[in-house]
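Partial view: only certain chains, each at its native spot in the assembly.
When the chains are written out, they are named A, B and C in that same order, and each has its own residue count from 1.
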Amino acid sequence: SKVDLNCDMGESFGVYTLGADAEMLKLVTTANVACGFHAGDPLVIDRTIRLALDAGVAVGAHPSFLDPWGFGRRPIQGEDPGDIERMVIYQIGAVRALAEAAGHRLTHVKAHGSLGNMAAVDLDLALACARAARAVDRDLILVVMPGMETERAALQLGLRVAREVFADRTYDDNGNLTSRKKPGAVLHDAEMAADRVLAMLEAQAITTVTGATIPARIDTICVHGDNPAAVEMARVIRARLETQGIAIEPFSRTLR
Amino acid sequence: SKVDLNCDMGESFGVYTLGADAEMLKLVTTANVACGFHAGDPLVIDRTIRLALDAGVAVGAHPSFLDPWGFGRRPIQGEDPGDIERMVIYQIGAVRALAEAAGHRLTHVKAHGSLGNMAAVDLDLALACARAARAVDRDLILVVMPGMETERAALQLGLRVAREVFADRTYDDNGNLTSRKKPGAVLHDAEMAADRVLAMLEAQAITTVTGATIPARIDTICVHGDNPAAVEMARVIRARLETQGIAIEPFSRTLR
Amino acid sequence: SKVDLNCDMGESFGVYTLGADAEMLKLVTTANVACGFHAGDPLVIDRTIRLALDAGVAVGAHPSFLDPWGFGRRPIQGEDPGDIERMVIYQIGAVRALAEAAGHRLTHVKAHGSLGNMAAVDLDLALACARAARAVDRDLILVVMPGMETERAALQLGLRVAREVFADRTYDDNGNLTSRKKPGAVLHDAEMAADRVLAMLEAQAITTVTGATIPARIDTICVHGDNPAAVEMARVIRARLETQGIAIEPFSRTLR
């Protein structure tokens, strides 16, 4: 059996460095590259794509609300879905051009931060993101949360989806992530996170905070590289997966 | 005989409106669309491209230094040409994706403001812009000033060029525009500008402030839509060209 | 009897012009100057303050969420009130320094767009804005909507308030503005707006959409200068007030 490991990358900006991209590229098979709206800039994007190409890691666009100060994490209400669509096309197009110039190929789109969170529970917003991806390239895969509106939107538009679970987060019974503000919502213990990941993969289901299970095909696991502990957690998860004989491969190669 | 009329467009931003784009789209055959770095935003870009498509006007990207406050007119020194290249790829890619999503086609690239001025006299910078265009699409045409480094760079990389003269500017003997700071450098009389344009087209040469002529194939004439007088000048020039039996057609259709 | 007329100003940016500031300065007694976060820049702020000084118009700061693209109109959720406080201090301090350098005096603070709307119904946010004003200068007056949280917060902190009604907007029974999205929420007829303003001033009460009245001391009337019709409405309102013998004076001079 197989699974993908994905990580958000290219989130440095100008003189500012964020994330251990070089280290994470040794551990993951898929990189979601910031597009300059919450983080990243043309130089950072280019550098990240070239490093990913060298490491044999797939790259996708990681579009966001325009919000560098808030790192795309602030919910910005009331945008017209049509406007979101244009904003996302712009971002995917920019990153795709840099990928092609570097001789790499854009395989997918994953909405960042508040845009992703809001789209997960708002079909109109989810459709806007999916339409944007489809407008740029019908072969782009959407990274979605199983059972949420992003999945629904992508399927409705005939796009392929990569269903994602988070290694370090707990889930509510509705299939959404438990709010970061609740105690225990974020896992810090690498072995515990690895245990959870393996259990979800074996069950092909998400386990919620109440112990309920939500059946879900799991294509990719999101890991982070923001700090040394996060990198270490990714390393532990990868090692545990390999020990179990689970192959780590980019979903862009294995999805039909 | 034939010539193209081009105009910079899509330079509104958020609530701010700039330029009589709708009126100019009735007068010109080619639009250079701002890419969000000196002006424009994804919504403005999309709207401009769709209006151009409806009007049968060709669209190209109009990339710039990242400088919304200075409208891309401030010379920013010391950038690495490789960085300029990435910055321009990002911009062309973003606009191209919006053009394709709208069912239109990106035909060309014209550097804006300081980036254009600096590239005209700096081969490395000119090559950076040309490489960026070629990286996105080998068929993109570069709009250049005849005899300047931008023309040299495009030809060196095997790109097609559209040689441009400005309807409302005078020229120094080196083929460059007379500095805006010099008296008389900008023409305000529409008939006088039309006379000059017709004379340059007939001679296929640029007339300089000293009366010298620089032979140059002229493919396109740059007109402006920033204010009512500019729109009127464009109208007069178009009318005078048509009266002389000169067809106004997009260079993207006539260039080989 | 007396009343103040206030208008948002200084909302141009770089090459972009917005608002008929010069015309409005002949009609109003108080100007709320954008601080660079939703609109305005140091040059625009300075120019606006100097024009106001020449016209004998009082100036205040008009702080906003950091959102130039959305013109400060997008609700940005989840900010910590302490962070809002710092953000507003920064803005008031910047404008105050330019006012002092021009020999003018900052008299008040009025929150812009979404920040103002959200603070009107959120005491913590309202207190953050009021604390920011008090931290810069205890004598700053807060422009508030009568009966809303902004008024409560200012009074709680011992700040003076200028109670404001909008000339061109209708009110719900809770004293808040009717949503712009509802039909009829924005008045376009200048005479009708003037009638309403005079009725509210005479009654010293806000009339709501259901015909109910909410008693409220009215210190200032907000008018706009975004378009020719808005300027004309301001002109009509001013003329009608003067005809009724109501003196138009800045609240900063009349408030105790």
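Here is the rule we use: a contact is a pair of C-beta atoms (placed from the backbone, for glycine too) under 8 Å apart; a residue touches a chain by one contact, two chains touch by 3 or more.
In this text, all values refer to a predicted model and were calculated from it rather than measured experimentally.
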Copy count of the single sequence across the entire complex, 3 present: 4
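Please note the rule applied: only the chains that are shown with their structure count from here on.
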Numbering shared by both copies at the chain B-chain A contact, with half separating same from different: same
For chain A paired with chain C, centre-to-centre distance based on mean C-alpha positions, whole Å: 43
Where chain A and chain B are represented by their mean Cα positions, the distance between them in whole Å: 39
Sites on chain C at which at least two other chains make contact: 69-70
Contact set on chain C toward chain B in their complex: 13-16, 18, 39, 41, 68-71
For the chain A and chain B complex, residues of the former touching the latter: 36, 42-43, 45-46, 83, 86-87, 89-98, 100-101, 132, 135-136
Residues on chain A engaged by chain C in the complex (per definition of touch): 66, 69-70, 74-79
